[in-house]
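Please read through the structure below; I'll follow up with questions.
Missing here is one protein chain; the remaining ones are kept as they sit in the complex.
What follows is chain A.
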Amino acid sequence: MKVCAIEIKSNKIIFVVLEKDSDNQITESTGKVKTIVLDDDHNHSQVIDCIETIHSHFNSLEIDKIVILSRSSKGQFSSSGISFKLEGFIQAYKNKPVEFVSPKTLSAFYKKNTLGIAAQFSYQSEASKLAYYILNS
């Protein structure tokens, strides 16, 4: 199973791709595209380019599913509007299932389990946790 885990932070999509083989060995295969940033969500051509870039990235990954770390849409700590646009761009990808996992589910898992891989960069830590959870839950 190969999964692409995504954390959306403001206007940035952070990717981590993990694969589990038949011997339960987990390998990281994120590749060179680790983030995609939408600088101007009112710029029509940039929005279209962004969608195409994200979808072309998914096409090249040959993954089984895409999982997004969900964020609060209400209240004082709700996430930025652009992040929900990015979420929509990802959900519009038709070729693979796109699912959500809440931060609560993730923290409950890591109360009983430890992360068995190291994120390549610190900004990928949440996406790494998410990918590892999907492969081991």
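To be clear about the criterion, a residue touches a chain if its C-beta (ideal position, glycine included) is under 8 Å from a C-beta of that chain, and two chains touch if they have at least 3 such contacts; residues count from 1.
We take it that contacts and distances are computed from a predicted model.
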Self-check item: Options "Phosphoribosylformylglycinamidine synthase subunit PurQ", "Serine/threonine protein kinase", "ABC transporter ATP-binding protein" or "Stage II sporulation protein M": UniProt name of the undisplayed chain
Solution: "Serine/threonine protein kinase"
Self-check item: Contact residue for the chain not shown (choose from A:Leu18, A:Ile36 or A:Leu69)
Solution: A:Ile36
Practice problem: Please pick, from A:Thr53, A:Ser70 or A:Asn136, the residue that touches the omitted chain in the full complex. | Solution: A:Thr53
Self-check item: Interface residues of chain A (partner: the chain not displayed)
Solution: 31-33, 36-37, 39-40, 43, 45-46, 49-50, 52-53, 56-57, 59-62
